[in-house]
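One structure, pasted below without further comment.
As you look at this complex, bear in mind that one protein chain is not there, while each of the others sits in place.
Presenting subunit A:
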Amino acid sequence: MELSFTQGRWNYESWGGFDPIPSSNAKPPGVELWAVFDAPQHLIDALWKNLTHTLSGLFCASINFLESSTAYSAPEWSFPPASGKLRYGTLPREAVCTENLTPWLKLLPCRDKAGISMLLDRPSIYRGFYHSQRLHLTSTGSGSEGMDPGIILEQTLTVVLQPDSQRASLAHASEKHIQPSWSLSSIFGKQISGRCVLAETSNVYFLLDRGLVAELEHIHKENEKSEENVLISEKFWNNPSFELSAKPDRIFIEESSLLSKNASVLYKFEIEKYGESEPFDLGLFWKTPVVWLCQQAPLHANRFLMGSGNERGAIAISLKSTQSSEGFMGSNSNDERCELRVDVFQVVPWYVKVYFHSLQVFVDQQPKAVSDIIEKIHVSPSKDKVSPGVMELVLTLPCSVSSAVLTIEFDKGFLHIDEYPPDANQGFDIPSAIVSFPDFHARMVFLENDSLNKSPEKSPVMSYTEVLLVPLTTPDFSMPYNVITITCTVFALYFGSLLNALRRRVAEEERFLKDK
């Protein structure tokens, strides 16, 4: 099971999309929950409902809105881990605040009172561009890999912060634009003073990713003309490009992957050695300006709405090749039959009625026949007020593709007046689509003498598209009041005039007095 709370959008262009960090930690905004059940099929929906309610109570969020069948779906093969007993749901508009972080921290043995989690200063986290807290539960069945049966809970908090560049530029002359230096105390305002005593291991890892390592080696070779790879030598932490304030206990180099000749470098700092008297504060001090690119996924996925008006529209998913795709396909682009496989999984709420027959594919701005590009498609059309429309596609694009666009048309439906949320005029959300590349695995393997592995699980490279906001026609919510007042006025005028006309005698009182 995985539950994630995210605020902000992962900027794939700047922060990368290929490494394990973006692939497993870039999540759609709001709440995303998926779970694989080990129960008979007919019980799974009831179990899912109970799960959503329990999680909503535990994390103080409205996860219970995922209980209704219009909010979740059961993807068959496009969402890993693919199995028939998977349920997937997402709430794009759920806000994430410190009230959700606190129960998440309560699951940690030392909460935020000791160890690395002491750094979690709330204002610093929420000031960042993106923050996402994630819980991943796996239950190990008996006898798998010699582990005892139990549950493994993995919690990850991903924060993207910008160091305060004003402080950093004090030390350097202003004509050079250097990327800002930072330290844990400058970002979070705190240092790590020792580890949590309940933790078996407590480590801080500092990763220089492939693009950066390549740039640094390039600069170093140009300046020093020395063959030695400074980053992993003894004096690495004081090399001409940057300086680290703490000495790492171990250095790992990524086992070079087939796709890229560069390898990332990982520094490991063991927190056990630090304590109250000597707190741990990792600082990076840049000396030369360096510009590097984070490795991107083969294609960059974007999604947007087309059309205007409140009756119909179209959704378009565009896939654009990124610069690093040349590096990917380099090894086998000679082969004309090279194909890139792209999986697309999209859930659309029932009130956005998608016409699956209107699916069109454009490759390099030329329309193509759908059967050429789409290898496999599974569609579950929406039922009004019962289930959303689910689309799972496998596309096979030529490796030399520069852009591909999928468009699909839809009609906007109507909701019952009670079903409109209080802020109906803002619009309704279509959750993020998931674009994954099963041919590529986001994996970083670091080997040392005792073959320590990092992130050994095979997970395909995944990216989430934007959440779309669809304005639907909203009724005039004051109409019932207007109708009642108009109707009552008409009735009052009618009956008043009728009774007047029937019973009123003009000057009757004078005649009565006269008769007397």
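One rule holds in what follows: contacts are C-beta pairs under 8 Å (C-beta built on N, C-alpha and C of every residue); 3 or more make two chains touch, one makes a residue touch a chain; residues count from 1.
Note that in this section contacts and distances are computed from a predicted model.
Missing chain, UniProt protein name: "Peptidase C13 family", from among "Peptidase C13 family", "Calaxin", "NADPH:adrenodoxin oxidoreductase, mitochondrial" or "Sorting nexin 1b". Residue A:K49 is the one among A:K49, A:R111 or A:K320 that touches the chain missing from this view. Screening A:E13, A:D38 or A:E99 for touch with the missing chain picks out A:E99. Of the options A:Y205, A:F477, A:F491 or A:F512, the residue whose C-beta touches the omitted chain is A:F477. Although one chain is not displayed, its contacts with subunit A can still be listed: residues 49-50, 53-54, 56-58, 60-62, 64-65, 67, 94-95, 99, 421-422, 477.
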